[in-house]
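This report concerns only the one structure given below.
Every protein chain but one is kept in place in this view of the complex.
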Amino acid sequence: MITAVRKPMEEIIACVEPYDRILLVGCNECVSVCSAGGRKEVALLASALHMHFMKQGKTMDIREITLERQCDPEYVEELVTSVDGSDAILSMACGCGVQTIAARYREKPVFPAVNTTFMGASERQGVWSERCQGCGDCVLGITGGICPIARCSKRLMNGPCGGSTKGKCEIDANVDCAWQLIWDRLKALGLERRIEDIMEAKDWRTSRDGGPRKIIREDLAS
Amino acid sequence: MNTRETDKQSVLVIGGGVGGIRAALDLAESRRDVVLIDKSYSIGGLMTRLDRTFPTNNCDLCTISPHLSESGRQLRLDLKPMTVVEQVEGQAGDFRVTIRTLPRYIDVEKCTACGECAEKFPDWIRFTPGLDPRAPTCMRYPQATPYAFSVDADKVTDFDALQKACKVGAIITDDKEKTETLSVASIILSTGAELFDPAVLDNFGGGQFPNVVTGLEYERLMSASGPTLGQLARPSDNKRPARVAWIQCVGSRGINRQDVPYCSSVCCMYALKEAIVTKERFAEDIEASIFYMDMRTCGKDYELYLNRAVNEYGVNLVRSRPHSVVEDPETGNLVITYATDDDERHKTEVFDMVVLSTGFRIPASTRELAGRLGIDLNEHGYAQTSGFSPVATSRPGIYVCGVSESPKDIPETMIQASAAAAMAGTQLHLEQDTGAEEEDFPPEIDVSGQDPRVGVFVCDCGPNIGDVITVSALVEEVRSFPGVAYAEAVGYGCSKESMDKMESLIREHGLNRVVIGGCSPRTHETKFQDMMRCCGLNKYLVEIVNIRDQDTWVHTDRPADATRKAVKMLEMGVHAVARAHPLMEHSLPMNQNVLVVGGGVTGMNAALILSDQGFRVYLVEREARLGGIARNIRATLEGDDVGRYITELAEKVTADQRIQVLTQSIIVDHKGMPGRFTTGIQTGPRMHYMQIEHGVSILATGALANRPGQYLLGEDDRVMTQLDMDAKIADDPESVRSMEQAVMIQCVGSREPGNPNCSRICCQSAIKNALRMKNLNPDMQIYVLYRDMRTYGFQEDYYREARKQGVKFIRYEPERRPEVRADKDDLAVCVYDEVLGRSLEISADALVLSTGLIADDETTEDLSVMFHLPRSDDGYFLEDHVKLRPTDMSVRGFFVAGTAHAPKSIRESITQAQAAAGRAQTLLAKQWINLGASVAKVEGDKCAACLICVRVCPYNVPYINAEGYSEIDPARCHGCGTCVADCPARAIQLMQYEDDQILAKLDGLFERMN
Partner (left out) sequence: MTDSFEPEIVAFCCHYCAYTAADMAGSKRISYPPNVKIIRVPCTGKVDAIHIMKALEKGADGVYVAGCLEGDCHFKTGNIRAAHRVRRVQALLEEIGVEPERVEMITMSAGMGERFAKTARDFTEKIRQLGPSPVKTAARDFRRRAVS
């Protein structure tokens, strides 16, 4: 899932201040699940903005809508009737959602209300951790199901480094050393010898190094 | 159904403590008439005086309130405070009991509990709901404690003035003592006990030094509503103590003049609780020391509580019975003189406060009552019962529960109360639910699509509201509110006259929503909901606005402000009720069959009681024959013949027409809702599959005899468990007789990592076998190596007897366990004796290990997954509430009994089996099972399946269904609304408290203000 956190109010306020009518758009996918931009957060942000502008003696007209998914044009189309009545759009979706709206409604300024953070997993209620960086060439099959790119601070492909102490990373004692985790896991699988296999330099062209990426499924795209 | 006489007979419950209340409510819920009498003017008993209760450290009394409709309660439960038994004639099924009620001088029917009288004449009026107002007000049905006002006639000097003070004319100046004769089928004695007054002892300073208090007095000092308002302060100088000591067994387990020989069973736990709460709530650095002889934490999970007290809270345990407590007159501090095992010299230590852990005593009044009831008491003054009939007294038809039977804590009292209710109910015909009681209402009018026509009725409650605000002016203003179709003042709104008037006004003006401005919805909502139903309106279309308790009573001196507030409160009510919509109370037809899982002592007892009441029972047993683990036991500590009992029980069950016994059977699948379950079973040697439809389920799957591979068990024939020895004594007495020396080791495989809890039954098993071995060969030397001897209650008598007969008890520490050495000729146990300060080597003809019980982990895991039931960490089934609902499980319709719940004796298992049968009848007595309306509901298309509701629900109810959205089973939802408030998609609403209703209240409050 894509995780996000709400931007500081100050920043959001600065974006929408010049306008009188705001369309505040939530998304019922990832950002709902990580409690950053679903219906609840939309309502809270709307209320906070109302209060802020009331303090300034200004009545801000805020319309709240939460779409099923902001990164699909069909869902974004649902905004068509509400867009006209607003001066600007404030999106609580991840960057993909913001851009889908921006692409569809070119005449309206679109502002993000959240910072898209990472692709992560839920550890438990209220705790999310980064798990994937979308490198385009997955190595989890040989690293015991633990990603050295997302979870090692140095993205080392052959670890651990000298900074690994008692299973923790030198950057922060609360961060697990990914290579310690990989070692523990391989050992549990009886595959500890694999740690000695040297991984060759990773070809980062499948990742961002090859420029913006695109997936085209010929069978579906027609 | 049985064809017993159906004349209106009832059950008499004597004593309104928690046990009596539980028994009475169980009976009323299972459609039997009950008369509950108490000599006090209010009910609640001892528990209402406790600050918090172990092991949850919560108050929780509200949890006792059952799902009992007001009409049902009024119909079935007759509460008579200030009442005592005079005489009992007749026999079981047909007693005539003469009772005498002292004058209360207040007509409880008329009394509105306004408190005017107490305000004007505080000395004449008694209104102390227990000492702690918290508990009674927690009760969901305040009517159950009939407003607790009474007049102390001895103090009244001017009855006329008192009568004038009461505006509703509830004072009865010429109230007389009343005597009446009841016709009852059975009687339950639940008068409880007193706590020992330590002032009669001369060595501990109780009643002599101000800073020496009893455990109960200490509870009061900690309690927020106690004399120090929750500021723990010692009596002499109101300073917070820095060092507090508890002395255990004060007046108990003794042989001196003022002592009783038995153990009071609860003091170890309450001392630990008080020590923990002291540190937790007041200051971590308060030093808490407990002086004790044996730490008897043998209840379910109590050992964990003990470990937490020591390891997490740093409570200091000192194994010693102190010699004396002396006060330093200068400081008020207290000097405790004591000696410990490892040091022969006396030590002294200074404390700021000393708490004496005093135990239970049977008061003289109970002895007299027993005489009038014609029941036998045991040598300690407690009601005599027999081994396998734990709640039946010596006189048929009279039952006992709670501390009147033996010292015990609240969960055990609750179990016994439900058991007594079940047994008392067997004397009465179970009246079938004809639905007549509830269904006396016209069909509901469909108001959907209608615009709200709100009617507002404002009650003046006599002077309570009317003297502070001008109700007519208030009504005038209310009439102008949008949506209000009609508004009127109604005098005493809850009087019959006013209710009738409102009913006709509702009809006449076609009102479809109603706001009542009056007193608290806590006390009167049900009444007005019934009024709505009489008008053909849904009961959730009325809103009670509490302008008495929360406005006029608290702003008496500011009438203008009170009026303004009343307007706003009514406006909030009008706004909210306009958005209310009819709610369906979920109800399901009740299947009347019972599934009992487990055919041991517990399962068979439960099956027999329910079959006797006319219910069809399916008894599922995994083994080929009935009996369970008790088949391996020959005798109890009290000497009862277990073998014969089991055989007879199994014969009775097998012969019973209404019980279908399914041996060699296992449960394989399960579905349904409370009241309508379907369970799949594979049965017989060929594992034939069948399905059973049932309304309730009782889990009595038992536990396993533990056989850990310690101390050469299983390797050397001379090493055996207590169960093995029990059988050997009965089957091969000669070999036992020839033994010269035997050693027993306690806590083998219990109270240690892996199985941290106490097995509860091993100390009594060891004493039992030691005494029987001594009986076979009085010269035999028996050594019991123990950590704490946990012979709670009257078992202490047998422990004392064993010591008298020369059984030697040597204590060992878990860090220094005994060691066993064996060769062909010799078996020897080496143990370090703290008192002698050296190791002893004892050669033994037999080494008997007290291995106790462990949970049948595999079975409970399988069943808990299938039935969606929680388990404790050590694999026993987890009850719904460890204190107050020890037999009910978190899924309605499921009950647990016997050793599947926790290790316990046969007698305790039978008690819980009876309790489970009783609790089951509270559901089986109904044709329909009402699940209430205030439940959370998911709007599937809004749900993001984020799992937050699944994770935050305190009862694990929501789940993501096959369609991929959250679903909440209304039958299991408790209606707290936590999931609603945490849902990031705002996809959940709590019926009756929907978001738009709450926001509407805010609108009502602020709309006309800005």
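As written, the chain order gives the labels A and B, with residue 1 at the start of each chain.
By our rule, a residue touches a chain if its C-beta (ideal position, glycine included) is under 8 Å from a C-beta of that chain, and two chains touch if they have at least 3 such contacts.
The model shown is predicted, which means the values in this text are computed figures rather than measured ones.
A.B. asks: Decide which residue listed in B:M584, B:C830 or B:L999 touches the omitted chain of the complex.
C.D. replies: That would be B:L999, which touches the missing chain.
A.B. asks: Considering the whole complex, which of B:P210, B:G381, B:G462 or B:P521 touches the chain not shown?
C.D. replies: If we include the chain that is not displayed, B:P521 is the one touching it.
A.B. asks: Using the definition of touch stated at the top, determine which of B:A562, B:C762, B:A902 or B:A925 touches the missing chain.
C.D. replies: B:A562
A.B. asks: Could I get the residues of subunit B that touch the absent chain, sorted low to high?
C.D. replies: 52, 56-60, 62-63, 113, 115, 119, 132-135, 137-138, 224-225, 229, 520-522, 546, 548-551, 553-558, 561-562, 564-565, 568-569, 572, 934, 952, 954-955, 974-978, 980-982, 990, 993, 995, 998-999, 1001-1003, 1005-1006, 1009-1010
A.B. asks: Residues on subunit A that touch the omitted chain in the whole complex?
C.D. replies: 8-10, 13, 40, 43-44, 47-52, 54-59
Quick note on the criterion: only the chains that are shown with their structure count from here on.
A.B. asks: Centre to centre, by mean C-alpha position, how many angstrom separate subunit A and subunit B?
C.D. replies: Once rounded, the distance between the two centres reads 50 Å.
A.B. asks: Report the residues of subunit B in contact with subunit A in the complex, numbered from low to high.
C.D. replies: That would be residues 942, 944-948, 951-952, 983-987 of subunit B.
A.B. asks: Could you list, by residue number, the parts of subunit A that touch subunit B in their complex?
C.D. replies: Its residues touching subunit B are 28-29, 32-35, 38-41, 43, 66, 122, 124-125.
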